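Below you will find the structure I want to go over with you.
Here the complex is missing a single protein chain, while all its other protein chains stay put.
Each chain carries a letter (A, B and C) given by its place in the written order, and its residues are counted from 1.
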Amino acid sequence: MSKVFDAAEVAKHNTPESCWVILYGKVYDVTDFLSEHPGGSRIILKLAGKDATEEYDPIHPPGILEENLKPEAFLGTVNAGTLPKVQAEPSSDAVEQQGTPPMEDLLNMDDIEQVATKNVSKKAWAYYYSASDDKITKHFNTEVYRSILLRPRVFVDCTKCDLDTTAVGHKLGMPIYVSPAAMARLGHPAGEAGIAEACRSFGAMQIISNNASMTPEQIVQDAAPDQVFGWQLYVQIDRKKSEAVLARINKLKAIKFIVLTLDAPVPGKREDDERGNAVGASAPVPSAAKAADKASASNINNGGGGVGRQLFAGTDPSLTWRETLPWLAKHTDRPIILKGLQSHEDAYIASLHTPQVKGIILSNHGGRALDTAPPAVHTLLEIRKYCPEVFDKLEVWADGGIRRGTDVVKALCLGARGVGIGRPALWGLGAGGVEGVKRTLQILADETKTCMRLLGVERVEDLGPQHINTRLVEQQIYDGPSGLDSIRGTFRARL
Amino acid sequence: MSKVFDAAEVAKHNTPESCWVILYGKVYDVTDFLSEHPGGSRIILKLAGKDATEEYDPIHPPGILEENLKPEAFLGTVNAGTLPKVQAEPSSDAVEQQGTPPMEDLLNMDDIEQVATKNVSKKAWAYYYSASDDKITKHFNTEVYRSILLRPRVFVDCTKCDLDTTAVGHKLGMPIYVSPAAMARLGHPAGEAGIAEACRSFGAMQIISNNASMTPEQIVQDAAPDQVFGWQLYVQIDRKKSEAVLARINKLKAIKFIVLTLDAPVPGKREDDERGNAVGASAPVPSAAKAADKASASNINNGGGGVGRQLFAGTDPSLTWRETLPWLAKHTDRPIILKGLQSHEDAYIASLHTPQVKGIILSNHGGRALDTAPPAVHTLLEIRKYCPEVFDKLEVWADGGIRRGTDVVKALCLGARGVGIGRPALWGLGAGGVEGVKRTLQILADETKTCMRLLGVERVEDLGPQHINTRLVEQQIYDGPSGLDSIRGTFRARL
Amino acid sequence: MSKVFDAAEVAKHNTPESCWVILYGKVYDVTDFLSEHPGGSRIILKLAGKDATEEYDPIHPPGILEENLKPEAFLGTVNAGTLPKVQAEPSSDAVEQQGTPPMEDLLNMDDIEQVATKNVSKKAWAYYYSASDDKITKHFNTEVYRSILLRPRVFVDCTKCDLDTTAVGHKLGMPIYVSPAAMARLGHPAGEAGIAEACRSFGAMQIISNNASMTPEQIVQDAAPDQVFGWQLYVQIDRKKSEAVLARINKLKAIKFIVLTLDAPVPGKREDDERGNAVGASAPVPSAAKAADKASASNINNGGGGVGRQLFAGTDPSLTWRETLPWLAKHTDRPIILKGLQSHEDAYIASLHTPQVKGIILSNHGGRALDTAPPAVHTLLEIRKYCPEVFDKLEVWADGGIRRGTDVVKALCLGARGVGIGRPALWGLGAGGVEGVKRTLQILADETKTCMRLLGVERVEDLGPQHINTRLVEQQIYDGPSGLDSIRGTFRARL
Partner (left out) sequence: MSKVFDAAEVAKHNTPESCWVILYGKVYDVTDFLSEHPGGSRIILKLAGKDATEEYDPIHPPGILEENLKPEAFLGTVNAGTLPKVQAEPSSDAVEQQGTPPMEDLLNMDDIEQVATKNVSKKAWAYYYSASDDKITKHFNTEVYRSILLRPRVFVDCTKCDLDTTAVGHKLGMPIYVSPAAMARLGHPAGEAGIAEACRSFGAMQIISNNASMTPEQIVQDAAPDQVFGWQLYVQIDRKKSEAVLARINKLKAIKFIVLTLDAPVPGKREDDERGNAVGASAPVPSAAKAADKASASNINNGGGGVGRQLFAGTDPSLTWRETLPWLAKHTDRPIILKGLQSHEDAYIASLHTPQVKGIILSNHGGRALDTAPPAVHTLLEIRKYCPEVFDKLEVWADGGIRRGTDVVKALCLGARGVGIGRPALWGLGAGGVEGVKRTLQILADETKTCMRLLGVERVEDLGPQHINTRLVEQQIYDGPSGLDSIRGTFRARL
């Protein structure tokens, strides 16, 4: 039988020399673990001697504690009656708030974001809402769709309209999927499994974040037989860890492909997140690199700061076409999708790496990596201009900025096979849990169908550039020298 | 002699199993009609057991009740003294409000809209004001005129200035007509007949909405001998209904042509209307299509939601050039005008369907169908660029966004024979009834003349592209591959 | 000795049948004059039976009373003690208000307009501030200068900088002149003579408005020997009146040229003016033309409405190159300048009318005639593009939107010989009388010199297109077919 501690006794162990924390009613000595914590020691020390459950829970999947702590770190349990009563913050994590309107009253993505903003904690809001620097790319992601006009055709029978499509050979009920957005339980206890449940009822695909707040096993547990999941990989500096995860994923049949994220080899500067999640009052944003010491993988990621930086700990910034792809192919038998391409050159290079690479996702990480990076619409138009053959060799998906069914249709007209939504799914979860995500998907599906009908198009695969006027955007996309010639030289051996 | 009921007795019949309503002091059993109501059963059930006159009256033309209910549905009359007294809502439907300024004080369309907004009910405002999604197209319709510059010429005698013109061979006093805007009585009891009265004093043409809140007979009743009306047709799934209406229209000499609306085979998503006219608190916007069931004509239109969706019930989304035009030509001897064309391709196809088709109306339904659809100015410029011969074969009219006489002139310079106003006529009606519509037409006529004089142009037909600078807009219109080649292939037999 | 009336007796004569007014302490019977008043009878009737001096004085030059009334209209004098005491409106016409800051504290045109706005009456503000319709052209006049960039050159000796220039052969101290802005006494009792005094100290040219609130003789009375005035002509329907005025002008040596205004053959719709100066509560904006009656010269100008419409009464809309120019040349020996050209075609035609025509003023009437007309910068660029030879044949001046010395320089770089300021001079007068106008001219002169020095340019005539980057504007100017070919055909005889 384990020992029982009073909270007051635990509270004494609040220094780097002796650091105890309470998690789920159990007391752990994490002194030795401080230096190993991927998110840095400071965030632990801030909670040293206290009950850290509320902070710990929504951003750590189950099992991670046991994986990382030695058995002897477990000291015993806490006497619950000795814990101080906490007064919840007024805008608390509790989602089922009074005053949340019925989901049916929410008519569009803005309505849903507004309700979610009221429902979720400041920390969750800051993590979801934030984007790099001045959020120029985040806003441009949406605005660029507004500057594309549609070209409706008349006198076309639009009785039938069908959103069915496929992804890497699997049937889907709609060309809208949920992007690998991290930390779903920050917004609602249903978490990523709740998103999975909502997707199930629409035949929608879901890509599970490498930083999901639930285990992949939990998320796919209730998958329908034909439900399609992808799994996102951030390759770790410690490759053994990544290999262990891949081995785990290989056992999950519901996961049909691996998404390797490439657009964030180092974390972007998300100031809302950093302000909203300051570890301590005196040091919210440690310099990413001291002037004195040259950058190295270990100190790039040595963040405190926001949730984003913490999640980033341990990620490997040294990935390359030559080394990483073969390594990955060796450790998985699933098709590989590359995420985060933002130039026609990289799309073209990817097309030289078939058959391992089956598809690419044009993405700027929701504007969260590099501010003033181009939206996926630009990259779609770049590929059409410089190397349209890419569309024949790879499935091209796109994400970022989708807020309306018309946005979905415009991306599809430009050659995307599907479009991902990140924040809208999280806001849906925050607004109403599983029902909120369903509402999000329902609205977008309805709007997409209405748009297709008014364009006079029955099936997703019939959408094409003749249905849109992209002239304004075409005047803005890259027009400089293409890097294709040099790329062809480099890769000639394989061509 | 009919039976007399107390209100309390009627009130008991407020379920789907037994549904009575009071209309104009009479009591009806509409239980059997619930499933047939084009606007859905929910809106009736909301009023079940109550006096529905106030809600029913402004959106149903006379006679529609008798047409749709069997004689035995009439149960008797209500004892008026037993009805509860209703307190009018502060911003009520009453138009002749205290504080409405004299019409002469209203200087422009904005003034008129502002007064109307105060005068009319929230429901009417929401229905008139609303447009699709983010109202991008609604705003762009007006903004695009602002970005066209005029080119005034000097030292031209501008003593005379004449707005006279013609439409399908009929003389008109001005090139401005009233578009088929539905539900005029929502804004003012004078309704569509009031608009007709105002048009009469200007020699202006009026197109009667398929969803007018008065019968066509009522509207044209006092027509001047040379007054010109058109009649708008939404083809119903039940073609017999449409044929019956056409037969009725064929008897009205004042109606000179049929306008077949093509830009809204399914209803756009007008969120203001849906919010402003929610049927019940718990379900304002039913999903347009459940994920489980595939779309079909019946459920596309199975709306609740706003006035727009209700009006839409029964409309046929399966119209085609091949089937619908010959059917229509068989059931009317009036010239046919096609409304809602938004691409040069469709304008060109229409020009292949003379002589049945006499004209086309470039329109995006006032921004109420598909958001980010192009304004009529774009389509005018597209036709000028790709297939200017269309102007020789068909009369081309345009609507959407007209708020100034300079806007009228710009559309005419680009080749439009006339321009339609929808909301401005309804706002005029709401602001001051017949006098308000007259004020609207007077302002636009005066502004148009002032503009023509300052351009040095005496007659409408002398306006041309040399009078305007459209350079900014030309840089925005569609520049992709034209669909004309394929169209010419398809229609070669007729060419 | 004249009869003395009590105010109460005068007050009885307040009908169209017997209409008396008090002016400068004298009583007049204006019953017979009602129908002849160029500004319409309504404005007189509004003041019938009352002391009209305050309304009459600032918009009528001296002598106009005697010119227009028969001697017997003078009935006698009023007993001043019987007049009601009037409480001045809080924001009154009094200019030397408490709180007006010293002129030296005003740093730019905005400061001056702000002070003037506080100082002057609402009527004066409305007349000066107003422009047509939505004031798009008024704002664009200024904005277009903001979109032109300067190209400073370095390592150029800029010790000396000289604003001297010439206009039709006369030396000027600066390339900035005062445009013919009407009704200066509305803003300050110093009136147009005050503007003349300010111009005198800078060697600046002044064009006297046809609707000046002082006589031309009064305005030029104290002219310096080398001071340069122009005189603006609105040709009257009654040509005898215009000929009489021209004869009077011919006697004034200080007036060096005649400016014939062409851009406002009919008045623009200035809504601020119309709202700010409503004649009566019930009818501020009479329709410019009733639908029933065809437009004719007499009813076009039959305005009530704002000061602008009243001033317009009697102006002839039938001017033409063929008739009007020869007539004018016959009645004056001064050079003729044509004002209000807004297209390269008209500039070119003007260049075919040398030597009578010596110059043209590119102007859109300060945005007060036709809204969305192009700014002078567009017309300058049009001429450079289509018919640059115009600059060799005529002096080209420009006005509209000048608010900074950099604006002045940009117009000069594009080929303007001088730039006119209208509102800034009136605001200067309103802000501080003669000193206010001097401050206006001083600020613009200083800014112009600073700009020239930083561009590395010493003299006005050395400014050229190489000093500016107009690329953005060039992408907006007219690019359609030029009317020059047809013009050359028409005028071939003279070429």
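Criterion: contacts are C-beta pairs under 8 Å (C-beta built on N, C-alpha and C of every residue); 3 or more make two chains touch, one makes a residue touch a chain.
Quantities reported herein were computed from a predicted structural model and do not represent experimental measurements.
Shown chains touched by the hidden chain across the complete assembly: A, C.
Contact with the omitted chain, checked across A:Ile59, A:Leu149, A:Leu233 or A:Leu370, is made by A:Leu370. Only one residue in the set A:Met183, A:Leu262 or A:Ala376 touches the chain that does not appear here, and it is A:Leu262. For the chain missing from the display, the contacting residue among C:Lys118, C:Lys171 or C:Arg471 is C:Arg471, taking the whole complex into account. Across C:Gly25, C:Pro152, C:Gly169 or C:Pro481, the residue that sits in touch with the chain not pictured is C:Pro152. Contact with the chain not shown here comes from a single listed residue; of C:Val21, C:Ala445, C:Val460 or C:Ile477, that residue is C:Ala445. Seen from subunit A, the chain kept out of the figure touches residues 133-134, 136, 262-269, 271, 274-275, 278, 281-289, 291, 294-297, 300, 317-321, 324, 338, 340-343, 345-346, 349, 364, 369-374, 378, 475-481, 483. Within the complete assembly, residues 102, 104-105, 107-108, 146, 148-162, 173, 201-203, 404, 406, 442, 445-447, 449-451, 453-455, 465-466, 469-472, 474-475 of subunit C touch the chain that is not shown.
Note that only the chains that are shown with their structure count from here on.
Taken as a graph of touching chains, this assembly is arranged as a line, each chain contacting the next along an open chain of partners. Copies subunit B and subunit C of the same chain sequence form an interface built mainly from non-equivalent positions, shared numbers / all numbers used being under half.
Each chain gets a centre from the mean of its Cα atoms; for subunit B and subunit C, those two points are 45 Å apart.
If you average the CA atoms of subunit A and of subunit C, the two centres end up 63 Å from each other. Multi-chain contact residues of subunit A (touching two or more other chains): none found.
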